[in-house]
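Here the complex is missing one protein chain, while the rest keep their positions.
Presenting chain A:
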């Protein structure tokens, strides 16, 4: 039985049976593993600050200020260790004369025009792309940047905890102290029972020794027989069993086809947490179609490349919470994007070999339901999170809402229509408000619960 289920379950957790199984495993693990898990987390946190301190100042500049300046001015075209639009900048101070660098940064095109051999060569080596002039940078600023670029390359921190921790642990961290208390209580209970049995034994022995006859009770009818004889009780029990059976059957049938928390494995591990959460990218930057279309649109890969042309490797802060996956893992996922879109990282060129990504669709409405994102996003101004949940915290995307009709209707009944500043609603609102004697109109008041509004 269980084999069949696991075979069918390629993705996500649809059926509750597997959920129960997982829960059982998790429960048993709670007692055995939790103590180890706690210890493993400690060294990972300690490793992070060490790297910063190791960076030795290379020039007169301040590398910390330099980093700020670098990120603000240079990072859009340069990386420290890899070629981007411009060349890699680590150790650039060693390659060129300082004064030359000042001049170059302040106005490179002038230098090229003036025929400076070094400048012309550099210009040619980088495909004839003129670097933006930065006359606003003082020499001290440039020193700071040089200091930053002259820092030796950090050795990647050892992956914490050796890869992924068991997600099945579920409540691992918070639950450990509770289980400890529970364990203690169980122990106390066992001790009490043992004590009771022992006391009972001792008392009997004492009674026997004293010649007191322990009066054995007349063997009466066994409880289950008495129960079986009482027809009323049997009837009540049967009714209760049937009712509870029906209750669970109803509950079971109602979740068929409801894929809440469906969390399939995607061909590219795309972390909404990194993009929408840590980097604060607006949902509609990528899902731009949501403004005007019924589909929110899975972004085409050229949208990814707007940023990822320059972000070839994962550079998350060391102190951040990406404990699930290593830096290399994320960089590998970015490489998958490059493979799909046909971007040659080394040559900084499109190869033309494209392999479209076959994402696994998570939110599947049946064909007979019409849903339009733009109505909700643009007109009603509903936050994406209202239906999709705190996506900015999801490492792996999942279906947050049940997407059942009851769920839709409920929201339509409770949500007030955003009529302000929309001429379309003005007349209808005034008329309906008078009709219903209310100031605020819900979507249902506007006819948002009529069958034909979504089913056609």
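Operating definition for what follows: contacts are C-beta pairs under 8 Å (C-beta built on N, C-alpha and C of every residue); 3 or more make two chains touch, one makes a residue touch a chain; residues count from 1.
In this section, contacts and distances are computed from a predicted model.
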"DNA-binding protein", "Urea transport system permease protein", "YwgA family protein" or "Quinol:cytochrome C oxidoreductase" - which is the UniProt name of the missing chain: "Quinol:cytochrome C oxidoreductase"
Touching the absent chain when the full complex is considered, from A:69, A:301 or A:397: A:301
Residue touching the undisplayed chain, where the options are A:85, A:107, A:179 or A:293: A:293
Candidate in contact with the missing chain, chosen from A:93, A:131, A:384 or A:432: A:432
Where the missing chain touches chain A, by residue: 4-5, 8-11, 14-15, 256-257, 259, 262, 264, 289, 292-295, 297-303, 340-342, 354, 356-361, 364, 366-370, 372-375, 378-379, 421-428, 431-432, 435, 446-447, 450-453, 455-456
